[in-house]
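With one protein chain removed, the remaining protein chains of the complex are shown where they sit.
== subunit A ==
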């Protein structure tokens, strides 16, 4: 009997290791033969640890499992039985292209990866010219999933045609935005998919070396990637002759050191080179002068991990999903105060209200939803009046927000929006790299001005708006430039929380 227990960091934080031990002990006590496989997470975090048992070729789920449930699970019964996992509403409603194997396969096994459709994209890419690979990615409409939304194919074309004997693929796995965990889940649950995407990128632009820069806060993802890279080398997927093609590609993991700003691509490159993670001015574009001064593709984990399915099934199949200029699927991460939180991959276009009320099932606290922050700590707060906004790059931009890395953090009506605005400034002050004045000084002044707002100073709100304008227009990167999104969206969308100063002004 095959039993699956997630090894995903969230599942482990909720006790998955103890559940796995209890299942092994219970099976031993019964003299039962079980094969216990540690997988990634299906993304239904409210059901974690979610144990699955294969019965008649179907995987049945139990969750949230506790060590005391081991006997019931092995009996195939009990109150936590969920039935076939693929038939659960949350699973059936998704279009899992990038996350197709996450939670399903053994992330440490290259044969398992290949048996579940892995390597098909890389095999096809090996039969194509570099220009054909880039054209395929361009036609898929894939845009940067790290948040900037820049067309991936265009970036690759710039690197492909850039002169130079040495080029690099750098994967940005510095997933620091609160409310996001898609990169972590992908690396822990299907690391070969990211390796395959990076190898395809290498073929497309003529790079033979890749780096995955993973934040130090993700020890499980670091271990999963290290082990998968070693297995990929041993299995001929990486090395001097990728899948026996005679084409070389290899890669290594680099670990960050707790600086949020290193999620910004030029800071990341400085950090990779062993320098302070300060932002570089652009131009030169990293595509032309990136890592170690060489032409470099810098892409987010999800962008790169979406490439294998695009190559395997064709650009048209991917582009058939989505809305407007947001093509393909987006793994939305539903987080914060929600009844059902987790990862949900679907074509762009679902409304924010449907995500929050229908998928997430409202708040965990049972109180009304008041605010939703979309796109991480630099994303705007949306109130219910904006719940009809469809999930897409342009659509959120049009409402004064951004989708960022597709993290959706829900707050109930106990939230103090002035405190949230102050936190946004405080976070910017803590994490500023210090290179540009609007961010370095502005964030500190922002905290002070918000304290004046809280004290009822009528002059403080206009000053805050002015400061935010300076930060937005004058900062070198998105940290200082986008911190005004959460701050000003809180002020304009929830003026009643800034009431002291507002009333005094009137």
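The definition used in the following text is that a residue touches a chain if its C-beta (ideal position, glycine included) is under 8 Å from a C-beta of that chain, and two chains touch if they have at least 3 such contacts; residues count from 1.
The definition used in the following text is that contacts and distances are computed from a predicted model.
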Report task. From the list "Cell shape-determining protein MreC", "ABC transporter ATP-binding protein", "NADH-quinone oxidoreductase subunit H" or "Formate dehydrogenase gamma subunit", give the UniProt name belonging to the chain omitted from this structure. Result -> "Formate dehydrogenase gamma subunit"
**Report entry** Contact residue for the chain not shown (choose from A:24, A:95, A:161 or A:178)
**Finding:** A:178
Query - Contact residue for the chain not shown (choose from A:26, A:48 or A:157) - result: A:48
Requested in this report: For the chain that's not shown, point to the residue among A:76, A:111 or A:258 touching it.
Outcome: A:258
Query raised in the report: Among A:273, A:358 or A:466, which residue is in touch with the absent chain?
Result: A:273
**Report entry** In subunit A, positions touching the absent partner
**Finding:** 9-10, 12-14, 45-46, 48, 175-181, 184, 216-219, 252, 254-260, 271-278, 292, 333-338, 341-342, 364, 373, 377, 407, 409-412, 415, 420, 423, 427, 430-431, 433
